[in-house]
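Some chains omitted; the rest stay in position.
Letters A, B and C mark the chains as written, and numbering starts fresh at 1 in each.
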């Protein structure tokens, strides 16, 4: 239990469970202490969001999460003027709120956002640590507790959507990957209620399918899909039907690829 | 009759008729119980919308349907500020309403929508099950009854419009196809009033034309068109005229293809 | 005289003249009775608009016509909020008005409209027959008298502007072509005041020019242009001058093609 948890009265029981896979927890905490921003890289559904949520509770900090997308602009993060009673009233966006309260702001899939988002990130991620609100004329200084965390999935090959080096070089970076087998079995069993023995072949299957990434399928099976599959089995659905609905159909629309994946599945789960 | 129907006083007579073609009803119900979102894949007019409508009534849940399109943005689903008496007043969109009332929200042809729609779907489709309304600062937690269902037609080959894996892997998926012959005859007869003997050759013809998909015609004949055709025949139109107006003309604008389809039709319906 | 005309007191004399060229009047009436939407396909100026106008009067129904174009969006059909006295007031669009009054709504050249128009057409063209007004929260059920008619010209080859199969398969379809010679002579004579003997060679010329479509000229001569030409002759303009101003110049800007068309013209009209 860190000093921050004590100060804010967080107990370990309230912390979302997270089993570290390396030095990521240490790195996150150091980054927070030294006031350095952090970038998480990794595939879909490997636990990045859960990790940030775990660390925020562990450090006793409020967490603001923003899922970025093609149309997310700087003003969606900083705030806007709205019309109230004939006047324009400024309303803080999620990033501004997070800076004011000194918590963690997590921008998920930040490469998806519009390019002008970089403009609010740059002054927040150098030694100035300020958030300029051009429209109000304010210039917020981030308090010591504030930390910016962003993530993206380097697996998507999209030149137009890459972060500029001048942005990337403002973040400490960690690469995430899927959990080691034993850990993944444990996680899926806990989340679905299915016992570990019945979960094990699903994780086995996932490992095989993840090796096909880039060939027949665009992305490996996420831990989330394994949880879905285990839920269906736990509810009484035959394993093969559950695998089809929760793993094969979500991975591909192509009839031939489905056939191939089904063969792989049947070789593992009998 | 499920427990939900009893609680809400729905009787079987009020349920829109639907003849299952596999385990789709079981899967839908399990997904609803385990609070997992569902994706329906399948061709035009094969009964996806009818299926959702059937399940919603069967489970005694209010249903909200949104047909997605190129210009549908996140704000069209979540809501907007409108000007009333000089003030801006927040008005819930269809997704927000559905989350508040805890029913089923069905986004038809979700791949057509703008990319920022993903941003409201992601937090609703992981274990948080929340709908963040950034503009009002609210963060709605979906009640246990709420379920998100989306659909798309994988038959259209459009790379720009595919769902990202990070979205797809958040849904259990079912693939739909056209009904088996006997079932389709029954459905068309009921909907059009034409007797089954006269419907049978139309379904026969449909089977032949569906095999041409991808060659001469972009998509197979939908069950809906068969119903249209049977309606015209039932109203007294000669069969060949009805087939032309309800099947051949809707399938193609190409004179040569029309000729070919007409030959196929005449070989079946004499 | 149909029962609807009797009920609404329409007399035959008020019906815009239309000479059917096949079973299109029967099909239109059946579609209206069975509440099925209708799609008219055919070249420029072959009488589609006139046909709809004729059928609307014959059935005693109010007609709303909307010419679609590149920037026509769903909101242009359904309605918008306008600012009145500081409040936003909803104003019905032409489609909404037509649904409320239960008449015929005719969307001319529907493929030209923006893609989001499909979203208001889909729920109106399946068995639900509803028009969802998302912005007001209303969901209008179309009364039995309401009928949706759309048209487009399949002669324009524009992949980007084709209707999706999922839209096309919601309509009964009729293909229109130019009138048979005798009928076209009658129509042009009536509309221009020129006697049939002097109209005949113009229709002869039109037939020849229509065969050139796709080679030298993009589209065949419309009946409308023949009427224009006959008007000029009727006003005393020499035939060749009238043909140049009303037929050749509107068909092409290319000097060589003009020469070729002029030769064709002079061989027919001496």
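As a convention for this text, a contact is a pair of C-beta atoms (placed from the backbone, for glycine too) under 8 Å apart; a residue touches a chain by one contact, two chains touch by 3 or more.
A quick note: this is a predicted structure, and the numbers were derived from the prediction, not measured.
Of 6 total copies in the complete assembly of this structure file, 3 are presented in place.
In the analysis below, only the chains that are shown with their structure count from here on.
The minimal number of chain-to-chain contact steps leading from chain A to chain C is 2. Copies chain A and chain B of the same sequence differ in orientation by 60 degrees, per CA superposition (steps of 5). Although chain B and chain C share one sequence, what matters here is the overlap of their interface residues, and that overlap falls short of half of the numbers used. Using CA-based centroids throughout, the chain positioned farthest away from chain A is C.
Of all chains shown, B has the CA centroid lying nearest to the centroid of every protein CA atom. Centre-to-centre separation between chain A and chain C, using Cα means, comes to 54 Å. Separating the CA-averaged centres of chain B and chain C is a span of 31 Å.
Residue ranges on chain C touching chain B, taken from their complex, read 23, 26-27, 30, 33-34, 36, 39, 41, 73-74, 81, 83, 86-88, 114-116, 118-119, 122-123, 126-127, 132, 134-135, 137, 154, 164-166, 168-175.
Chain A contributes residues 44-45, 49, 65-72, 76, 82-86, 91, 93-94, 97, 108-109, 112, 153, 156, 191, 218-219, 221-222, 224-225, 228, 231-232, 235-237, 241, 245-246, 249-251, 253 to its touches with chain B in the complex.
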